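One protein chain is absent from this view; the other protein chains keep their places.
Read from first to last, the chains carry the letters A, B and C; within each, the first residue is number 1.
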Amino acid sequence: MSALPAPPSQTMSSVVCCIDDLERSALARLDKNTNGYYNAGADAEQTLKENVTAYQRYRLRPRALVDISHVDLTQTVLGHRVSMPIGVAPSAMQKLAHPDGECANARAAEAMGTIYTLSTISTSSIEEVAAAAPKAVKWFQLYVLKNRDMTQRMVERAERAGFSALVLTVDAQMFGKRLADVRNGFKLPPHLSLANFDEEYKKNVKGSVEQSSGISHFVTSQFDPSLCWTDLAWLRSITKLPVLVKGIMTPEDALLAAEHGAGGVIVSNHGGRQLDGCLAAVDALRPVVAALAGRLPVFMDGGVRRGTDVIKALALGAQMVFVGRPMLWGLAYDGQRGAQLALTLLRDELRLAMGLCGEQLTALGREG
Amino acid sequence: MSALPAPPSQTMSSVVCCIDDLERSALARLDKNTNGYYNAGADAEQTLKENVTAYQRYRLRPRALVDISHVDLTQTVLGHRVSMPIGVAPSAMQKLAHPDGECANARAAEAMGTIYTLSTISTSSIEEVAAAAPKAVKWFQLYVLKNRDMTQRMVERAERAGFSALVLTVDAQMFGKRLADVRNGFKLPPHLSLANFDEEYKKNVKGSVEQSSGISHFVTSQFDPSLCWTDLAWLRSITKLPVLVKGIMTPEDALLAAEHGAGGVIVSNHGGRQLDGCLAAVDALRPVVAALAGRLPVFMDGGVRRGTDVIKALALGAQMVFVGRPMLWGLAYDGQRGAQLALTLLRDELRLAMGLCGEQLTALGREG
Amino acid sequence: MSALPAPPSQTMSSVVCCIDDLERSALARLDKNTNGYYNAGADAEQTLKENVTAYQRYRLRPRALVDISHVDLTQTVLGHRVSMPIGVAPSAMQKLAHPDGECANARAAEAMGTIYTLSTISTSSIEEVAAAAPKAVKWFQLYVLKNRDMTQRMVERAERAGFSALVLTVDAQMFGKRLADVRNGFKLPPHLSLANFDEEYKKNVKGSVEQSSGISHFVTSQFDPSLCWTDLAWLRSITKLPVLVKGIMTPEDALLAAEHGAGGVIVSNHGGRQLDGCLAAVDALRPVVAALAGRLPVFMDGGVRRGTDVIKALALGAQMVFVGRPMLWGLAYDGQRGAQLALTLLRDELRLAMGLCGEQLTALGREG
Partner (left out) sequence: MSALPAPPSQTMSSVVCCIDDLERSALARLDKNTNGYYNAGADAEQTLKENVTAYQRYRLRPRALVDISHVDLTQTVLGHRVSMPIGVAPSAMQKLAHPDGECANARAAEAMGTIYTLSTISTSSIEEVAAAAPKAVKWFQLYVLKNRDMTQRMVERAERAGFSALVLTVDAQMFGKRLADVRNGFKLPPHLSLANFDEEYKKNVKGSVEQSSGISHFVTSQFDPSLCWTDLAWLRSITKLPVLVKGIMTPEDALLAAEHGAGGVIVSNHGGRQLDGCLAAVDALRPVVAALAGRLPVFMDGGVRRGTDVIKALALGAQMVFVGRPMLWGLAYDGQRGAQLALTLLRDELRLAMGLCGEQLTALGREG
């Protein structure tokens, strides 16, 4: 087991051995509004729960007597070398978890040698994150706004700041109904702001973004619900970066992504926060991989909490998985050290699971 | 999110964000007898529960990058324009929920632009409801009595009062065994009466309807257990209104309905109140739709509690769904405003789910 | 609802509306030893539980608009007219439930017009039961003893006393391991005795039957573990009565029963008291019915608690079902009146379920 950074308090109960421990710890540290915002899923939260539990329906078939003295987790992803097939998914407003927010998270990814994805609606700006983690492989997650100028400016800034791919999120043109946020009247606290939006732009929407009516109203008012496949051409016309389409859940859409020039797809249901009752993320993987048949790299996120989850996603054809909430729980636990702990736990568990499977990923069944 | 009518009391816990909240609220407001009558199912209540949970076995497959800036929920149903594919199912004795009873419920449907179905055994009369909601699309639900004269008079009154369809309920020729009602000795309180029955008629059965031996005995004694398909011809001979057959659960019966000149079928198991252990309503939908192959419009009710339930029923081939208990819970919560709140919540959730599915209803799987 | 016999005490909580109520009531009335003996199943009690829950996996498909004014439950079984397809299964030592024991139970069956099956190891004798319920259709359940003379004497007595069939139980040549009985050290109380055994015979085994080492040791020592199909020929040679084979769970054995001249088979796993982990009784029905293809009548017992359970068993091909524990709970509740109440509840529920299914038993699906 690798050395763990010392937890904030050294009592027995605070020892963190797995992501579940980080989750429990974060629950105790964060306020009700932040816990609601971070952990909630849409409506009845069926998909939120199934994202996590669906992995249990796949069974690993361990292979024996394979030399596993050198389990290798490194990957080449869109031309960049990464230390493991586990990256950081974009999640909004990370300063709610820790004052160092996105910068701490990005530094954790940098230290671990993996990819950090920055959200459009982050509380640290594109430039701040680039400065904080200059050597990290960084991707920028894009929400296309009704205001295309503002959208284009963000893309250009990300490209300029050294981000190496765009992640176009396509499952949030309307905003999921998360009951915890509705009940809590969730809004960004006054000392935080959406750092990627120009002062100019923000002045107009300030009332709605950072004050009473909250994030839901902001999205409804700013995001472009008319976005469609042809807009991918526009996006590709304004950037040289590869565009990954995030939020693909069907083989039909995976093929459309390939046809419209995407650089890859990320199978994701937004962590169960958007359409409740849709497939679990891991269950959507196999048909997408089969349809694409290698035309595009396939990534995924949703519900990854253990090394054995990662290995199952890889065996189903994902090149790499991304984790959302575990990084937020890590941040809440201990800033960059906590975020790094989350990645360390998953990496060590993955290496172990790889070894115990005899490094064979082809063998995998699904059970009752 | 649309503006919600203010709830009766403004404490935090009374905020209603979804139908489950309305249910909880009604449970606290209504007396034991009414709660028993409204919420119970037959026998072991397996079907009652499965009506609600069966939706979870269907998985939505969200489609991405579709222009969803104009999600349109309007429908033309039997020649009438309605604002959404969600209507009000017939349920008996609505004054138990609120003094305004059926009239409030009908006005809610009118305000929302959808269909109201009045029960034969309502506590407001056909004429009162017609006067209260003159512009609503109104259907009259018919129980055929042994006394065919009385039955015919009701049909004629409904037609005269502007109701535009008859809903012939065929799953209650005997009365389901609901343990809560048996235990509570459920009966209509003295200040309420079955308003569609003539004074003359009621005098004879008064003892049993509104006094001690309760609704079960009334049904047993008044409803006609010999009713069969040929009676549909009789019914069509006394009215010009289209006759929808409510309580169809098999493709065989759907075809019989078509052969006997029904104007449509309503897939329903009476909210799990009649034959326990029968199929969940939503599970009966696909075979019925397949058998009819478009010969008749197919409607359904049973267990609809969320927008995603509606979308699943639509994807399985229903033209429109109806809700029973949610309207009663809404009435109990705040009369017409509460009933309207129920419809508003469902409509907004449906619109959102439609958007997040890219308005594609064909894609739907059923899982383990 | 039919008039119920008044329960022993008239408090609200003692009102019995279904078999579950009888079960609860009996649990409170009987001592630990008797409750253990009556209610336990073998080992982990998986089969005990599944016998009851397996019915839920079958779904009824209600048929509409059938004239159900005359639902007829009568049957002709082995040449005798019975009022309904629900009879009384053999169960040992019924005086543990009520001083009137087997006689009360048999009188209840007589009053309801159905079949009573008397166990070999009853606390009332063949002759006493015959005298108590002279008009009942009575069957005698036989355990074949190592001592064939004693066995033959019982058969002859039953024939002489007017019993009209023998029920040969074939699933208890060894005695199931019921943990409750092992823990309680279950034995027959001193004031009761196994009434069908001659004084002569009992003198020899008295120590083990009615004293400390209990029923398990008695069975092990007296029952014949070498019993096999050829013994059926012997049994048929000493009686003119038809021999039903009770405890058939496979189509293979059903065919062997037909080949060896059985008069019918009773699909049963002894109420989950013998081989834990075997099929639920209702799940064994369809293959047996299919294999026999009408060559022999098929009966069943195990887990019947509601009218809808009965209808499912009938739809799967049983001609009649039998109930074990419900009768014991009824006896414990109120002697003959309680036993009659159990049969009344089931009959009324069956008639209702038949009506709500449109009296069509062919339509039945099995779900997830």
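Throughout what follows, a residue touches a chain if its C-beta (ideal position, glycine included) is under 8 Å from a C-beta of that chain, and two chains touch if they have at least 3 such contacts.
All of these numbers come straight from a predicted model, not from anything done at the bench.
> May I ask you to name the displayed chains that the omitted chain touches in the full complex?
A, C
> Consider the whole complex, including the chain that is not shown, and state which of C:Gln94, C:Gln173 or C:Thr239 touches that chain.
C:Gln173
> What is the set of chain A residues that contact the non-displayed chain in the whole complex?
With respect to the unshown chain, the touching residues of chain A are 1, 12, 15, 17-18, 55-56, 58-69, 306-308, 312, 349, 352-353, 355-357, 363, 365, 367-368.
> In the whole complex, what residues of chain C lie against the chain that is missing from view?
The list for chain C reads 43-44, 46, 57, 170-171, 173-174, 176-177, 179, 182-183, 216, 225-229, 231-232, 245, 247-250, 252-253, 256, 269, 274-279, 283, 368.
Basically, only the chains that are shown with their structure count from here on.
> Give me the step distance from chain A to chain C, shortest route via touching chains only.
Step count on the best path from chain A to chain C: 2.
> Give me the ID of the chain with the smallest distance between its Cα centroid and the all-protein Cα centroid.
B
> Once chain B is fitted to chain C on CA atoms, what angle does the rotation have, in steps of 5 degrees?
In short, 90 degrees.
> I'd like to verify one number: the distance from the centre of chain A to the centre of chain C, where each centre is the average of its C-alpha atoms, in whole angstrom.
Distance between chain centres, rounded to whole Å: 60 Å.
> In angstrom, rounded to a whole number, how far apart do the mean CA points of chain A and chain B lie?
Computed value for the inter-centroid distance: 43 Å.
> Going by the touch rule set out above, which residues of chain C reach two or more other chains?
Residues: none.
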